[in-house]
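Okay, so here's the structure we're looking at.
Left out: one protein chain. Kept in place: all the others.
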Amino acid sequence: MLGVCYYPEQWPTSLWREDARRMKALGLTYVRIGEFAWSRFEPEPGVYDFAWFDEIIQILGEAGLKVVIGTPTATPPKWLIDRHPEILPVDPETGRVRGFGSRRHYDFSSPVYRRESDRITLALAERYGHNPYVAGWQTDNEISCHDTTLSASPAAKAGFQAWCAARYGDIDALNTAWGNVFWSMEYRSFDEIELPVDAVTETNPAHRMAYRRYSSDQVVAFHDAQVKILRAHSPGKFVTHNFIPMNETGVDNHALAADLDFAAYDNYPLGRTDLLMAGDGAEVFRPYMRTGHPDFGTFFFDQTRGLAPGAFWIMEQQPGPVNWANHNPRPAPGMVRLWTLEAFAHGAGVVSYFRWRQAPFAQEQMHAGLLRPDSSQAAAWPEIEAVVRDLAALDLDQYPTARAKVALMVDVQAQWLGEIERQGRSYDYTHILLDHYRALRALSLDVDFVPPEGDVSGYALVVIPALATPSARTIANLKASSALVVFGPRSGAKTDDVTLPEGLPPGALRELLPIRVLSVETLRPDCPDAMIWNGKTYPSATWREEIELAGEAEVAARYADGGAAIVRAGKAIYVASLSDRAFLTDFLESLCAEAGVATQRLDAKVRVRRRGDLTFAFNYNEEPVPAPAPAGAVFVLGGALIGPRDAAVWKAPA
Amino acid sequence: MLGVCYYPEQWPTSLWREDARRMKALGLTYVRIGEFAWSRFEPEPGVYDFAWFDEIIQILGEAGLKVVIGTPTATPPKWLIDRHPEILPVDPETGRVRGFGSRRHYDFSSPVYRRESDRITLALAERYGHNPYVAGWQTDNEISCHDTTLSASPAAKAGFQAWCAARYGDIDALNTAWGNVFWSMEYRSFDEIELPVDAVTETNPAHRMAYRRYSSDQVVAFHDAQVKILRAHSPGKFVTHNFIPMNETGVDNHALAADLDFAAYDNYPLGRTDLLMAGDGAEVFRPYMRTGHPDFGTFFFDQTRGLAPGAFWIMEQQPGPVNWANHNPRPAPGMVRLWTLEAFAHGAGVVSYFRWRQAPFAQEQMHAGLLRPDSSQAAAWPEIEAVVRDLAALDLDQYPTARAKVALMVDVQAQWLGEIERQGRSYDYTHILLDHYRALRALSLDVDFVPPEGDVSGYALVVIPALATPSARTIANLKASSALVVFGPRSGAKTDDVTLPEGLPPGALRELLPIRVLSVETLRPDCPDAMIWNGKTYPSATWREEIELAGEAEVAARYADGGAAIVRAGKAIYVASLSDRAFLTDFLESLCAEAGVATQRLDAKVRVRRRGDLTFAFNYNEEPVPAPAPAGAVFVLGGALIGPRDAAVWKAPA
Partner (left out) sequence: MLGVCYYPEQWPTSLWREDARRMKALGLTYVRIGEFAWSRFEPEPGVYDFAWFDEIIQILGEAGLKVVIGTPTATPPKWLIDRHPEILPVDPETGRVRGFGSRRHYDFSSPVYRRESDRITLALAERYGHNPYVAGWQTDNEISCHDTTLSASPAAKAGFQAWCAARYGDIDALNTAWGNVFWSMEYRSFDEIELPVDAVTETNPAHRMAYRRYSSDQVVAFHDAQVKILRAHSPGKFVTHNFIPMNETGVDNHALAADLDFAAYDNYPLGRTDLLMAGDGAEVFRPYMRTGHPDFGTFFFDQTRGLAPGAFWIMEQQPGPVNWANHNPRPAPGMVRLWTLEAFAHGAGVVSYFRWRQAPFAQEQMHAGLLRPDSSQAAAWPEIEAVVRDLAALDLDQYPTARAKVALMVDVQAQWLGEIERQGRSYDYTHILLDHYRALRALSLDVDFVPPEGDVSGYALVVIPALATPSARTIANLKASSALVVFGPRSGAKTDDVTLPEGLPPGALRELLPIRVLSVETLRPDCPDAMIWNGKTYPSATWREEIELAGEAEVAARYADGGAAIVRAGKAIYVASLSDRAFLTDFLESLCAEAGVATQRLDAKVRVRRRGDLTFAFNYNEEPVPAPAPAGAVFVLGGALIGPRDAAVWKAPA
């Protein structure tokens, strides 16, 4: 099903009824409204005005549309900030208060704002919790966007001290756990603890990790309070949240999504591609400039699907040029349809476009909508019409998403560790994760993302690019699994308090892999060393561990100097160095073969994805390509030759 | 005529009389003094000491020199700052107070400093307003240099709130005009308004534009107050100001210059070239390293000429290596003379060198003068002597500057819009304007700069690289003109409140051009698309608009995808995309031909300029070149072969 984001408060009421009619006529089902409208819900302190909102819900509902209400907590109004300036966050890098004038100007640690957030959420939940036209709720908006998870406010400092007290009980335990004897960093009481900001040189990684976890916990607690209110006052309606790329939030997104019915993602392929490839030369970037890179969107679709049980939504789908990337091209013709179908192929339940009509004012006036500011149809309109026809042809409700054969473990602690303790400047957990994902996708594999303590049963192959601080539960899950499990370097690198584990890394992972990491070196990425696997030489760069066997294990690959580079014990494999995508593709292909998972090497701009009995294929090329379908495939959409920027869907031959 | 900048307070009085004698003997007419000397005019609060200044004026006057007094307001003394620290500006980027220790440490919004500025100006005007040796006044010095227009002080915030109240009358009007309903940015009263600084993410472009305009208005008001005092107390003397490159001030320079007799420019060709070409490789930069780029100086000469009615001055002319660029080469032999003659060719009335004698101390001790610190003649000295002879030969008073055939419209609002709403990171209004200028100059054209509401009558061609918010008066002027008018992309892009115009851009410009801009895309400059004009393919990059015809118009060029790229309706032409200088040269050449304006393609390092009946040609090459003169030309200076770094001046054959 399709939806759209709508801001009735930005338009004359005279347009509302016609807008609703056109939405319905286009084939849309859902309309998200309300987020950002706090100054209209409560124009003066304590003075609510819901009449206009009652009216638009009525209009939309009567037109046959279902309403999703966003809580407006991303945009506290000026009067609230003026009454309680302590709501504002403080930038940990600069020490400056981050003020009013845009959005997200609030501190997750602020008790005042927590109370205010609950109050406005409750007011909305009480009024609309049982409204028949309301289908569900979106909490806040793109929580943690604009680097808002970390704050160095007095409230954050007080909260952090309390969090440390709760975790460690007494201050000596904290000093010991963090190793504060080093550099005389010992505290005598919890109220002596500083935030790890503004120090003369780097602070203790344990300190920084605690601050990261504390900050993530505040986001989750802030969010959970809204969910709880909505659950209590709007039973039977769904609650979701629209995520931005998971690596950009500084939050444990699995924890954040724990109480949601399903997760949603805001999908801007061109903006993301522009930013992710900003360092690439023109020849590398240009082929993706107006299509987006085929692995960047789905990388987040598959992560979003893994966050919560229900079929995920695309809450905001780019329909044309946006305004916030370095450069903002128009999508190539066909891409809005392609991106939409791709989301459904990866398991989306709903794709909702952002936004209905381009606003002629304020920060996003250069951001396209389905309509131009003058209400004429923008370029994406006919593509949405085509999607409506496609969806009718596909009848996707028949084809629920099945568990994949391959799981990719995503570990936010590994990301944080990589940021906190760089060791090698080019070590970047997100890119390492993405490289593994891209290698799997180039092999035509469906990929599920699982968190460290997630359920890994039923997978044939579990790929773990890095697992910073493996818990007992994680290890037990992996031991219980029948899958091949591949660990990348830096797995088991630390204890939960960010110290080296007893007996050297990989610490508790030795239950699976009897090895010891004797030392680590990091290399400039332009100065790789080498490793030899299966008779071929691959680069070994960026992060290289020196491994000692500490039990029954075989060496599957060696460095140029003869040291072990890949070690295997039973179904567990440890890759001690980072290499390149060519290696990952070859290596994972071989493991899939062993695990009985079929692979197929795809064209760089062709990707496939299965949903139930259907196989979707997407062609990002400017030329037609043959569908990578088996002989006798029955095409439900398209055919054996996939046009430029087009899709095909087939069933296996009967 | 020639002049020099002199700082008598920096030298023993014993040198003054001999200095005056040597200035006169060299052939100088004007001597600028006094700016920066506040601590000597008023060594203690309220205690004035003018005796030394009386004396030097007397000495200079008796030596036959004319004195220009600079008001010393760029350098308030320490005691004034200590008494009124609220004078200091606040950096909007960092929030830090910008303190004492250099110059320009004052906030244009400070009522205290406005009062103090008026007080010291009045004291000087009263004492010297009728002094027979005083020819005129310079206000302040390089106003807004060092990024001082914008300040985030409490005074600026209060002033901005009052400015908004004066402009919008009631707060709802402001909220509506800016679209503050977006993101709940609505204010309930003017005193709730913040400066657009320190927000979590980007602020409303309308908000930022208002802050820019407010800040520019404060500079103008500060300056106008000085002009008013000088006019009142020094009737018959000229008042001018020495501008730095107009794009660097954040000020509406036409408004600033409105009450001046003429404008002045501080010309440092090597420093400017070093900075403007800092991103260029050695092969591109090196040819200009010791000559400066031939289009960078005149770009500002021609703008300066357009600011005020009288013949402009070069108030400060580089005579040797300076101290403030990244690297500071020596001028190639002949260049000081060449630059001086070039200023006269472009209409200068006076060229004044900075400075008489190199100071052996403080910030500018590595900045050359006409004399070295030991009073010996520095390298430029014989070139000044040559200029004196050249001027005698030319007798320029006979040759007033005539209106050019081609006008280039410079729009400070377009510059500010480009900075506020980047949309594409590589969009840079100043470089776009400069590219148009360079194309015109490479065609040997004289160019006048006009502001948006300036007089365009009498031109054959009006080139408007971008016109952000066209006013009714601008449109009326253009409609009344018989010129061909070429608009670049982003013309008519916004209303005066920085919203998209009714009916889409170019809004009110549709009176001239019946088109609608349906969408905009921005591309990385290294990933251009293409457009075809006149059978040739040119790049279309950075900024590309999708155009729909909305009336009688012809499509003069198309994008590679067939869309309209250049549209023409009568004498109005709209170019919907940015291209390169090769395109601009070809295209403008063709329009000149149509408009009956003669063009001639010049060597990259040769430029010509007319003044009355005279044509000047300048050779920046290290080799001689033939003068681009018609057969039978009568040479007044030089001859048919122009030497390296030399000039020739001729009249057309009789």
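In this document, chain identifiers A and B correspond to the written order of the chains, with residue numbering beginning at 1 in each.
Note that a contact is a pair of C-beta atoms (placed from the backbone, for glycine too) under 8 Å apart; a residue touches a chain by one contact, two chains touch by 3 or more.
Everything numeric in this text was worked out from a predicted model, so none of it was measured.
Engineer: Which of these, B:Asp82, B:Glu126 or B:Asp395, touches the one chain of the complex that we don't see?
Structural biologist: Only one of B:Asp82, B:Glu126 or B:Asp395 touches the chain omitted from view, namely B:Asp82.
Engineer: Using the document's definition of touch, tell me which of A:Gly179, A:Gly310 or A:Gly643 contacts the absent chain.
Structural biologist: Counting the whole complex, the residue in contact with the absent chain is A:Gly179.
Engineer: Going by the contact rule already stated, which one of B:Gly70, B:Pro269 or B:Gly320 would touch the omitted chain in the full complex?
Structural biologist: Touching the chain that is not displayed is residue B:Gly320.
Engineer: Which of these, B:Phe36, B:Phe50 or B:Phe238, touches the one chain of the complex that we don't see?
Structural biologist: The missing chain is touched by B:Phe36.
Engineer: With the missing chain put back, one of A:Ser39, A:Thr71, A:Asn204 or A:Thr615 would touch it. Which one?
Structural biologist: Per the contact definition at the top, the residue touching the missing chain is A:Asn204.
Engineer: Among B:His84, B:Arg103 or B:Arg188, which residue is in contact with the omitted chain in the full complex?
Structural biologist: B:Arg103
Engineer: What residue numbers in chain B mark contact with the hidden partner chain?
Structural biologist: Here the touching residues of chain B are 7, 9-10, 36-40, 43-44, 72, 75-79, 82, 89, 94, 96-105, 145-146, 148, 274, 281-282, 285-286, 289, 320-321, 323, 326-330, 358-366, 368, 372-374, 378-379.
Engineer: Since one chain has been left out of the picture, which residues of chain A touch it in the full complex?
Structural biologist: 94-95, 178-188, 192, 194, 196-207, 421, 423-426, 497-504, 518-524, 526-527, 546
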